[in-house]
Structures are given as C-alpha cells and as structure tokens.
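Just one protein chain is left out here, and the rest sit where they should.
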Amino acid sequence: MLAKTMEEILRAEHPTYIGGGTDIMPLLKNHVRNDQDLVFVSEVPDLHGIEEKEGYLYLGAGERLYDISVNDLVKEKWPAIAQAAGATASPQIRNIATVGGNIMQDRRCIYFNQSRYWRSGLPLCFKTGGKVCLQIPNSPVCRAIYYSDVATALMLYEAEAECVENGQRSWVPVAELIARHSQANGLACSQHLPVLVVRFRAPVPPEGERSGFYKYAMRATIDFPLINFALRCGGSRPARVVAGAVAPEPVVLEETAHMLENSQAADEEILACCEGELKKLAKPIKEACISPALKRGLYQYLSFLLPLRKGNG
Amino acid sequence: MTDKQYQITLKLNGQTRSFEVEEGETLLHVLRERAGLTGAKKGCDLGECGACTVILDGRAVNSCCVFAVSADGKQVETIEGIGSEEHPHPLQQAFMDAGAIQCGFCTPGMIMAAKALLDRNPHPTREEVRQAMSGNLCRCTGYEKIEQAIAMAAEVVASYAEGKEGDRA
Partner (left out) sequence: MSEEKNYQIVNKEVPRLESWKKASGQAVYTDDIRLPNMAYAALVRSPYSRAKVLSIDVSEAEKVPGYLGCLLPEEVPQEFFNCSGNPPSPLLMKDEQVLTMEPKVLGDRIACVAAETEQAAREAADLVKVEYEELMPYLSISQAMNEKAEPLQPHIAQNDNIIEHRKVSQGDRAVGEAESDIILEDHFVTQPMQHATIELTSCVCDFSDGKHLTVYSTSQTVFQERRIMAEILGMKETDVRFSKPMVGGGFGARQQLHAQHVAALMSKKIGRPVNLSYTREEDLYSVVRHGSDVDLRIGASKDGKLKLFDTTFRLNAGPYTTHTPTVVAAASRKLQYNVPNYFFDGLSVYTDDITGGAFRGYGNTQLTFGREILMDRLAQALNMDPVEFRLMNHVQVGECFPCASIPVSSNGIEECARRCQAIQAEIDAKSPLVDNEDVRQAWGIAFSCHGSGPSNKDGLSGAVVMLNDDATVQLLVGSADIGQGSETMESQIAAECLGIPLSSVKITAADTLTTPYNTGTFGSSQTFICGNSVELACKDLKRKVLDQLKNIYPDSEVVEKEHSYQIHGSEDLELSFEEATRKIMFDLKGGVMIGAGTYKAAACPNPFAVCFVKAEYHKKLNAIRLLDIIEVADVGTPINRMTVAGQLEGGIAQGVGYALYERMEINPRSRRTQASDLLHYRIPQMDDMPQTYVDMVDSYDPYGPHGAKSVGELATVPVAPAIVNAVRHASGQELNSLPLCDKFIILPSRRKEEA
C-alpha cells in the first residue's frame, strides 16, 4: 500500500514498512522473506525534512540517501553522515533508498542472501525460520553481519530515532534501536520489529570537533563495505570511534577513542589499539570476497581517518 | 507477499498511462511486459548492473528494484522517450559517434544514467562522471569511450543551454 499519511501507515495490521524498497526487493525475489503487508511510507510528509532545530539535526526517515549526501547542512556539521550516505550502494540505489530503510536493512550472510535454488538441500537457518546458523553451527543465534554505512555514522554522533511501536511514539538511541533490530532480524521476517522509524536526530557537534567516515569496499560502488569507520575528535566532548561491517551491529571502539584523546599518542599506537580492540569485538563470518586474514588487515584502515586528528582531514 | 492487485498511473515518456499491477511487481516488469517498452534491460534483476536504469521523477533508478506500486503518480522516462532518429538526444548521438556502443545491452541504462546526471549537473567533472556511472556495468568497452561520449554530450548540452545552437535541447 502506498501510504500518504501517518494514519494510513498505522492502519496496517502486519506491516512491513518500506522506504525505497531496494533492500527488501531482492530478498522477496530470493524468497527469503514472505512479508504479507507491504506499506510504502516514503511519501508521508511526517517522514521528511532535513533541518537544524533546538540544538539537533532532524533527519526524516524517508529522506533519500542521495539528498542527505549532498545536503549542505549535513555536510558541514555532520560530515560522517553525508559521507556514509554518499558511499552507500550505487548512485541508482542512493536515489531512491531512504535513511530509515538503510538503518532497518536486513543483515547479510552468504548462506542467506541466496535464491531458493541455492539454498535448497541446506537446512533452514535462523533467518529463514530454522534453528541453526549455517556459518557457525554451534552459535545459538544468527551471525549475519549488519552492513549499513549510515548506521556507523549515526552512532558516531550518538543519534536517536523517533519510533512508533504499538501506537506509542518515542525517542530511542539509534544504537539501542539497531541492537533490537539486529536481534529480531536474526529470525524469520514475521518476527521482525513492528517499528516505524519516523525521523532521526543528532546533537549539534561542539565547536572545533572534527569528524568523518571511511568505507572500504573492493569496487567503486554498489559493494557493501568490507569495513567502515566513523571517527570524531578535537571538540569539547569525548572522542568517539565506531566501526561497522564486522559484527551483527556496529561496534563502538572505546579504548581507541580514549587513546585519541591523548594528542601525544602516535598514529601507529592508535592503529595498534584499534586492531586489538576490533579483534576482541568483531564477530567474523565467512564472506564471499575476502579471507579472514585479509579482513583482519582492514582493522588498521582507520588510518584513513587519522588525518582528522590534525584538523587537516 | 500476497497477490493483491493495484491500479497505478504513470506519466510514461510524457503520456499518462494506467496499469494493473501486483503488489510485488517491479517497475521493470511493468515497462517490459505491460507497456511493451523493452529498451530497459534485465541484466541481473537484483539492482547490481544498471541495465534497467530509467529516470523516475528526475532520478536514475534501477527499475528492477522499484516496486511499481511505489511509482504510482510519478514521471517515468525511458530510453524510448528521449530522442528520435532525426533528433537524437545529444547523449545518443555522442554514444554513437564516440564508439561507446559495442554489444549495446548496457547502452539504454548507461544513457539514462548519464541523462539523469547531466539533467542534474550539466557540467560534471570527469571524476563526477565516473562516480555517477559506476552503477552501470559494461563488459565490452572498458568504459573509456562511454566516459568520452558523456563528456562530448555534456558540451553539446551546455552549448544548447547557453543558446549557442538553435533551440533544440
């Protein structure tokens, strides 16, 4: 159903909320989901708008990634969000995919993102309604990775999401939303969170803070990240580092951030710390295009963001 | 997914057209199977190759990943609607002149992605061209002549915009 108002959205009984639809379309084609009630939400005015108000950036969940990536306000004050939006998927997908849909995207795994034919002859995994993780057979939960680029950036700025759930509207930290989403997303789609994300907000960064986003993917576009980082430093609030595409949700690198506070620390020390911290926090699985050893090598690619320490990034 | 039917109306290459579609149906399916426009191609059906690129309300999209239902009421431009043999679009002319066409299967998607770029940004740098076009795969050309063609067409489009060459755009 193509909803035009919030009332129409909230009337659906077993809704799957769809922004641009680019994430769910291949999943429906591959029969890994069988959603019953598709609700297209991106034309509802409440889900739109990019503005700074009362110390926050407000970002409508229905805003397209392209529009966010070129928005001057976002580029100036929350550059990691603009950079992450601009690095997601391909130009065609950014033109229609929404930020809300991007945050609520499905986690991915080489055993899950496959056709019915490919999966035939294999047991159902947690995400397709079964009782096993085909990646890590002794894992009690799905280990698929969450590959959102924008999530890493939103978590950098400690953003919150305004959600509607069971008729209740409330603000929750994006980290918390993703944690809940990720857990539910490890099950069949009928078990997914019945949450509508209306908008996001992130506080205005303090004067002098510098921040940015880096994504490594093998090709120029389309590819999901093999790793991504967002980093902030130099302002009055604590430095912060977030990494994505290494676990079922983005991970916050607290030790690395702490070391960033020390202006005397050498880049090499920070990278070594980042590598060590990611070795603890990452939950690697087999990915199609990279070996585990090379993936670990990417843990030091935070180096691309370290020029931000000197303010010339 | 259920097999609910919806009626949608598109402004398709300037004409208003209505279609009965299923809930999960793609815009590409509507174009190829219901509207009889086979210029947009199916190269992957998963939003990875760009061969199905059309312009939806001014933006290049992969029509294989757009729900037809969500395109209701919108403007859709396809390769069939942008030029004629007598008056080709500058991009069509440039693709022919530069040798940017080999097997031609990626060509309609390439041209539509390039048109969306030039409509939005008539003076793209080469870097901007390469970034904007990287969602369109080509296996024959190595992209060199496609990039040249878009640069050539951009000059023509710009000269029209500045009124240097007649009234055609």
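Each chain gets a letter, A and B, in the order it is written, and its residues are counted from 1.
FYI, a residue touches a chain if its C-beta (ideal position, glycine included) is under 8 Å from a C-beta of that chain, and two chains touch if they have at least 3 such contacts.
All values derive from a computational prediction rather than experimental measurement.
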Task: Residue touching the undisplayed chain, where the options are B:11, B:42 or B:120 - done: B:42
TODO: Name every residue on chain B in touch with the hidden partner chain.
DONE: 37-46, 48-49, 51, 78-80, 83-85, 88, 92, 95-97, 99, 101-108, 111, 125-127, 129-131, 133-147
- [ ] Spell out, residue by residue, where the missing chain touches chain A.
- [x] 31, 110-111, 114-118, 120-122, 134, 216-224, 286, 288-291, 294, 297-298, 300-301, 303
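In this section, only the chains that are shown with their structure count from here on.
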Open item on the list: So the centre of each chain is just the mean of its C-alpha atoms; given that, what is the distance between chain A and chain B in Å?
Closed with: 29
- [ ] State the interface residues of chain B toward chain A in the complex, per the touch definition above.
- [x] 1-2, 23-24, 26, 45-48, 50, 53, 56, 59-62, 64-67, 69-70, 72, 113, 116, 130-135
Open item on the list: Give the list of chain A residues in touch with chain B in this complex.
Closed with: 1-2, 18, 20-22, 25-26, 28-29, 34-38, 40, 42, 66, 89-93, 95-96, 219-222
